[in-house]
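The complex is shown incomplete by one protein chain, all other protein chains being positioned as in the whole.
Let's turn to subunit A:
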Amino acid sequence: MTKLNTFEQAVATYEPVLGLETHIELDTATKMFCGCSTAFGAEPNTQVCPVCLALPGALPVANRAAVEATIKIGLALNCTIASWTRFARKNYFYPDMPKNFQTSQYEEPLCENGYVEVVVEGEVHRVEIERVHLEEDTGKTLHVGGTTGRIHGATESLVDYNRAGIPLVEIVTKPVPGTGALAPEVARAYTAELRDIVRSLGVSDVRMEQGSLRCDVNLSLNRPGEEWGTRTETKNVNSLRSVERAVRYEVRRQSALLDAGERIFQETRHFHEATGETSPGRSKEEATDYRYFPEPDLAVMEPSREWVEELRASLPELPRKRRERLQAAWSLGDKEMQSVVNADAVDLIEATVAAGSSPAGAVKWWLGELSRRANESGEELTALAITPAQVAELQGMVDDGRLNDKLARQVIDGVLAGEGSPAEVAAARGLEVVSDTGALEAAVEEAIAANPAVADKIRGGTHAAAGVLIGAVMKATKGQADAATVRQIILDKLS
């Protein structure tokens, strides 16, 4: 196999064109075309009925709540809402699809022609939305035996139809050119923005780890000034970080192939979480002809203008507005706020502030130490084993002078290791700022004695030199002294 280029090499030669197809499971109480529950995690095949099992004779009835949710998503994405729209059958055989066709939409989607704006490194990128349509989810197949866990080579396949028929909204972007080296970040930012918009609408819990938001990432490369290249479609990229990595990997892989004079095949590819790589799935050339046609079992939908306007008026505060409000409330600069957004920390910081922390403290922990930990472990920030309430508690201890930053970091170690709340960790590990001034004064006297030259400088008015003495005291107290208190004692003694 061709050796991969570095990302920097790749984007120096080629311009990426992105495309994103996102599937979001709606959290309606019942499925798209029947009355079955959509609750996650039930025993396999307990949330099924003649309709979603495709028993002979059963017929679908469209879920009005799902149509309403889709229109809301369309409106929040600045789309036009169709006045005449219908479902279509997408025909292909697969055991997790009970009817062997998926009821979806084809030429007449519910919503069309919208856009989302995302900010990456201070630049606004407008991602055009081609369509938002409503369809149904498939069941889940578990292929037992074989080496790949896929249908080929399996000795047995087990199907759970609980998920079959859950309403699914598909959001398809138009091709997004012009992102250059920022393509991975733009893809991530778009997905995050979409997720936040949908979450703000209250129509889905958009839990990527539960598969309620799933992304397909399309990518092609072309040399500047040339036509767009052949695109690949990387399926089921299921975290924000993976979206970024999948784009990065495809840019590197495709550029190496193009450099070597090879051609890119239009194909679907699988993303591997463990390695961050993609591998070929079935190629489009041998792909199914879906034989779309209008679904004759369902009536045409004609959302009235009044209804659409009613829904538009009912839209809640959208993420962009909310971010502007929070930025002001937290007194953050544009750049700082952008870092918060990029770190996916808006909700976390808001919750931390709500739990009693100062905004500055909350921002400091989540963007600093906790982001670093998340990066180290390759996790999403939201997946870290520390809650906003615990961060607020930690910051409270710092504010009270019971912890300094260094000790606080050790407390975080304990919380992340599952040792309990910050207070419990501090107590168990004996982490507490030494506030016994008698002990501190002795340590300061020792430090002054050991550093006479520094002491003279301070006496001469160079207060900045106190750092050396503070360091010595901290070392002597194993970091458990409060730096501000130590500094005050030093200055008192030397002036």
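Everything below uses one rule, namely that a residue touches a chain if its C-beta (ideal position, glycine included) is under 8 Å from a C-beta of that chain, and two chains touch if they have at least 3 such contacts; residues count from 1.
The criterion applied here is as follows: contacts and distances are computed from a predicted model.
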#### Entry: Name of the absent chain as recorded in UniProt (options "Iron-sulfur cluster assembly scaffold protein", "Glutamyl-tRNA(Gln) amidotransferase subunit A", "Peptide/nickel transport system ATP-binding protein" or "Branched-chain amino acid ABC transporter permease")
"Glutamyl-tRNA(Gln) amidotransferase subunit A"
### Message
Using the document's definition of touch, tell me which of A:L53, A:L257, A:L318 or A:A423 contacts the absent chain.
### Response
A:L53
### Query
Touching the left-out chain: which of A:E117, A:E209 or A:D297?
A:D297
### Query
Which is it among A:V119, A:V159 or A:A465 that touches the chain not included here?
A:V159
### Task
Quickly run down the residues of subunit A that touch the omitted chain.
50, 53-62, 89, 91, 93, 95, 98-101, 151-152, 154-155, 157, 159, 289, 291-293, 296-299
